[in-house]
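With one protein chain removed, the remaining protein chains of the complex are shown where they sit.
For subunit A:
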Amino acid sequence: MKEVKVLKPVLVSNKQRAQENRKKFDEMNALVINIISSPGAGKTTFIHRLIEDLKDSYKTLVIEGDIKGQVDSQRLADEGVDVIQINTETECHLDAFMTAQVLPQIKGRYDLVLIENVGNLVCPAEFEIGEDFKLAILSTPEGDDKPFKYPLLFHLARAVVINKIDLLPYVDFDLDNAKRHIKNNNPKAEIFEVSAKTGQGFEEFCRFLKKLLDARKKKNKD
């Protein structure tokens, strides 16, 4: 019997494909955000509000990942949002291959691509899909220990949105504790407290995003 060194990451093919996806997004000069949260954290409502706030200045595409069905994408499409659906069938996350399959459906140029990953805090964190960064959304009814229980996502996320902040008086959620867990995992994470329902906190989040969007636009001109 012979032993040969391999020294290759198991997810090497996913990584390569993610880089190819990245190239495609770069051609459009789009900022791409991989949005990850647990089910019910309010991702779709968050995306709605965000698009509403940005639509005068930026063109946005949503790529909607769901295990089955298209309830969320239909909801977005009804509002006139450009949306592409990916059904993962059995998988609990989007990977670079599934994402690559829908890229030819993109017509035209977009400034911002929001990829709504499958509702799950564990698996999507492991798979790059060609994003600029991961955005974690956590909602107050879920409890402040989520970042402690699912450290990898919060470690990798560039920004964390704490949603449903309007429910704070009614739920058992210690904001300082949540922030401490996030910062312990990722001191550089930018944390935003928002309510997608009332609009609270969106101004600040949009300011953060506009800075990145304008930097990307500028990069194109240079």
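Throughout what follows, a residue touches a chain if its C-beta (ideal position, glycine included) is under 8 Å from a C-beta of that chain, and two chains touch if they have at least 3 such contacts; residues count from 1.
Please note the rule applied: contacts and distances are computed from a predicted model.
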Record-based protein name (UniProt) of the chain missing from this complex, from "Hydrogenase maturation factor HypA", "Lipid-transfer protein", "Sulfate uptake ABC transporter substrate-binding protein CysP 3" or "Methylmalonyl-CoA mutase": "Hydrogenase maturation factor HypA"
From A:K8, A:K107 or A:K218, residue that would touch the chain that is not displayed: A:K8
Option from A:E64, A:D95 or A:D111 whose C-beta touches the chain left out: A:D95
Absent-chain contact - pick from A:E52, A:E79, A:E126 or A:E203: A:E126
In subunit A, positions touching the absent partner: 1-14, 90-93, 95, 122-123, 125-127, 148, 151-152, 155, 183-187
